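Complex shown without one protein chain; remaining protein chains in place.
Just so it is clear, A, B and C label the chains in written order, and each chain counts residues from 1 on its own.
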Amino acid sequence: MNVGIVGATGFGGLELVRLLQQHPGVKKLTLYSSSKKGESIETIYPHLNGIKEGKLEDIDPYKIPEQVDFLFSSAPTGVSASLLPPILERGMKVIDLAGDFRLKKSEDYQQWYKKEPPDPKWVDLAVYGLSEWNTDLIKNAQMIANPGCYPTAALLGLLPLIKKSLIEVSTIIIDAKSGISGAGAVPSVSAHFPFANDNLQIYKVNQHQHIPEIEQMVHHYSETNKPITFSTHLVPMTRGIMNTMYAEVKEGVSSKEIEETYIEYAEQHDFIRLSPSQGFPSTRQVYGSNFCDIGWSFDHRTQRITAVSVIDNLMKGAAGQAVHNFNLMNGFPETAGLPASPVFP
Amino acid sequence: MNVGIVGATGFGGLELVRLLQQHPGVKKLTLYSSSKKGESIETIYPHLNGIKEGKLEDIDPYKIPEQVDFLFSSAPTGVSASLLPPILERGMKVIDLAGDFRLKKSEDYQQWYKKEPPDPKWVDLAVYGLSEWNTDLIKNAQMIANPGCYPTAALLGLLPLIKKSLIEVSTIIIDAKSGISGAGAVPSVSAHFPFANDNLQIYKVNQHQHIPEIEQMVHHYSETNKPITFSTHLVPMTRGIMNTMYAEVKEGVSSKEIEETYIEYAEQHDFIRLSPSQGFPSTRQVYGSNFCDIGWSFDHRTQRITAVSVIDNLMKGAAGQAVHNFNLMNGFPETAGLPASPVFP
Amino acid sequence: MNVGIVGATGFGGLELVRLLQQHPGVKKLTLYSSSKKGESIETIYPHLNGIKEGKLEDIDPYKIPEQVDFLFSSAPTGVSASLLPPILERGMKVIDLAGDFRLKKSEDYQQWYKKEPPDPKWVDLAVYGLSEWNTDLIKNAQMIANPGCYPTAALLGLLPLIKKSLIEVSTIIIDAKSGISGAGAVPSVSAHFPFANDNLQIYKVNQHQHIPEIEQMVHHYSETNKPITFSTHLVPMTRGIMNTMYAEVKEGVSSKEIEETYIEYAEQHDFIRLSPSQGFPSTRQVYGSNFCDIGWSFDHRTQRITAVSVIDNLMKGAAGQAVHNFNLMNGFPETAGLPASPVFP
Partner (left out) sequence: MNVGIVGATGFGGLELVRLLQQHPGVKKLTLYSSSKKGESIETIYPHLNGIKEGKLEDIDPYKIPEQVDFLFSSAPTGVSASLLPPILERGMKVIDLAGDFRLKKSEDYQQWYKKEPPDPKWVDLAVYGLSEWNTDLIKNAQMIANPGCYPTAALLGLLPLIKKSLIEVSTIIIDAKSGISGAGAVPSVSAHFPFANDNLQIYKVNQHQHIPEIEQMVHHYSETNKPITFSTHLVPMTRGIMNTMYAEVKEGVSSKEIEETYIEYAEQHDFIRLSPSQGFPSTRQVYGSNFCDIGWSFDHRTQRITAVSVIDNLMKGAAGQAVHNFNLMNGFPETAGLPASPVFP
């Protein structure tokens, strides 16, 4: 299979290159970039020195379907909305890593992204690619809206409890922390090393565009449509997300019920791992891998659960989940092309 | 004034040395250490190369009152309880940076510290040294139980709202993050660089001994005695604490009331600084200083406030606050010996 | 093939686990540890949560040959000398990652390691496993003394110039810098995060045990036996080695000759990559991979070359090179089990 990557010079794109280079189902990679077309990716990113087919092609949505069999798009949010429709029209299968097609309600997109929403026709077509929760839909999808990094960690940790109605959805508070690669490859003040190093920053409190994405799935699996509280921090590390999540446990729900729910859940999914009882995961233990590790504690003093999920934001939070979805869509083994082990230390 | 520092080779002790070396009211420093007695502190810590009076004296509670006029004790929690009483008996003024004398209820100490509590006589004598909130008590105290790092950040951010009854105390959730110097000077697995670097760890969820310390003050200023939720993270940075704190705002309370409360509060205190409206502080902006910087946002969707406080854990969270208290106890200007500006970047 | 790893809980061992888990020629892994025998490696290292066959077996040199077909030993230097002979006696193939068998002269071992050298019989048997330079010897070896991390980077960068007699060997100065994982998995003062972070340390100046290892190969490829200068630094990063190497260029040697030498060299070896002219590599560009990237500059003002080589100390500097050697010894493709792309960023 010939596979294309749009936006290959961003962090999501680079991680796709890393994974797909060694994917057993990929015969050839074609890399696209509008800003760097004609250059070789190895002159920009010397870690790819020696890569075959490193030349960056211009992005022409009318030519892409003739050049590749499957497309990953890692263009910035706002670009996908206009770039992908001509490609989708031709019936091509696409995984989009941007935010454009994730929110089913146009008004949510407008409110939180402050941009014009894409044509609802394509939004309706798009399957929200949370691999473990939309597995069957993904298998049959033409197009995947690959989830955001924070929502992936949040939903994978909370949905098992919400689906079984073990917690009060209206009390959910998510305190999210991310490594700085989440801010992308373009230099900025908050990611300038002398400012970011030895520093902990908080940003977009109550205003992050991932809030409606989380709520959309939370509300889907619960009877309420109450808003949640969500805030995001920049931790001085390159990769990794930890979401610390708080909620009231419904009256009568026991620790044992929670434990059994999580155990059963982890057993069903290759990439979900549960910390031993009373243990909590750290971000480094999933570095470079597609795992989501979960730990939790039920505090009887407050009747609240503290659930913690960690992922690698560029893997399970972006390219890794995209490759997982690619495997589901094409009948490859779920773990094809994904590393068995995190990089540690 | 001749001043002694017990536990001079720990991080709290070292920071006291840095500050008191240049304090205008300190004539002579005497450094005590049981494990390193007889050695010079500069051979252990070369950043102090050239320090006058660097010799480490043995800790003898019966001799200390003859050697110094005022004592800072930065011994580990559990040691102060037996070390300080003979010194206090002699009427000497003491600031203790350990946890031994902070909790007024013996049962709290036993439950959370899993140690025998000190003689209640001395616990009763000890004034909880939250500089901005117990100012008058501190001025007249013989002995100060200097607050813990996390409680300092939490209480300085929350008490103004609690005192004015603007938030529902029972809904308080504190998500705390600390730099790794909080773990002390002794090497350990979780602070081993290859494990701690590029990693975010969570620990002591619902079990941290600072929980009852926070609750003690929160309950003092409110009508409830409901427990709070508190969890702690290790961020790959040397110094700094950020507490992200969530609570429901009482019905009818407006953003304006909250803003006015914080503005008035910041105006009254030299070391409290308020971020501009809609702004949030980062830990680096208080690095090496005694400031506590506060920011907040009221989310009308959820009726919750997100309040954020940052401190330098070794300064406002330990040695800096101790020197502030020392100033209060001795009639020095409140800012004496404390840097006017953080170290940035 | 059933493969055993002795010392699986050290950093070299962990990296072997990561690589061999997905190696196409490895059927089963057996992990050995004397200190942790009976435990499961995933309880010590949760990044391996879910690993098959994670149980740690006791190290019994008489049983190992019955349990596995091939052995990697990542025991500490000094242990291999007594552990491996009984295994070698049985004719088993072994790759040893420790320093015990690297130095051909007993007196060098004694002088630099301050330990008793192993039986010369086994030292003579051992092939120094610098993959690109001893390829044929490695293919036919029963036993490999896998090179040290610093010597690997130094030799891969210098030997092409030395072999062609382009530089004055007696003027070689190597300024080496390593990430802190080089110090191993056991917590220590110099690797304690509050001391190591935001800090640059220098250690073992003129005393590092890798000096004779470098000199042994340098002298083998040159006509001189003059000593070199070598010093080592600890950089606040987890992985990576950069060696900045200085030497006088022999009179009459041109830039062009140097360039052609390096180009030809890089073309012959899969894991050697040359920076574009006037470019220099950074450590991150080989993170998690088996590459050695090289850059250089000839300064006509001083008639000196500055050559720079970077590797991942746990990969090309340890486990990656060991797997490369394993491939050579067993007729697998040279790149089998080794990642095509570094992890970036």
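As a working rule, a residue touches a chain if its C-beta (ideal position, glycine included) is under 8 Å from a C-beta of that chain, and two chains touch if they have at least 3 such contacts.
Note that the coordinates shown come from a computational prediction; the quantities given were computed from them, not determined experimentally.
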- Note on the structure: Which of A:49, A:80, A:152 or A:181 touches the missing chain? It is A:181
- Item | Residue among C:22, C:106, C:199 or C:335 touching the omitted chain | C:199
- Note on the structure: Missing-chain contacts on chain B, rising order, are 11, 14, 17-18, 21-22, 43, 45-51, 181, 197-198, 238-239, 273, 275-276, 279, 281-282, 284-289, 291, 293, 339-345
- Message: Under the stated touch rule, tell me which residues of chain C contact the chain that is not displayed.
- Response: 173, 175, 177, 179, 194-195, 197-203, 205-206, 227-229, 231, 233, 235-240, 242, 244, 246, 280, 282-284, 287, 295, 297, 299, 301-302, 304, 306, 308, 310, 345
- Message: Under the stated touch rule, tell me which residues of chain A contact the chain that is not displayed.
- Response: 11, 180-181, 183, 185-189, 191-194, 196-198, 236-238
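In this text, only the chains that are shown with their structure count from here on.
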- Message: What's the farthest chain from chain B if centres are computed as the mean of the Cα atoms?
- Response: C
- Task: Would you kindly tell me how far, in whole Å, the mean C-alpha position of chain C lies from that of chain B?
- Result: 46
- CA centroids of chain A and chain C: separation to the nearest Å works out as 36
- Note on the structure: chain A to chain B, mean C-alpha position gap in Å, rounds to 38
- Identify all positions of chain A at which a residue touches two or more other chains, and write them in rising order. 197-198, 238-239, 282, 284, 287, 345
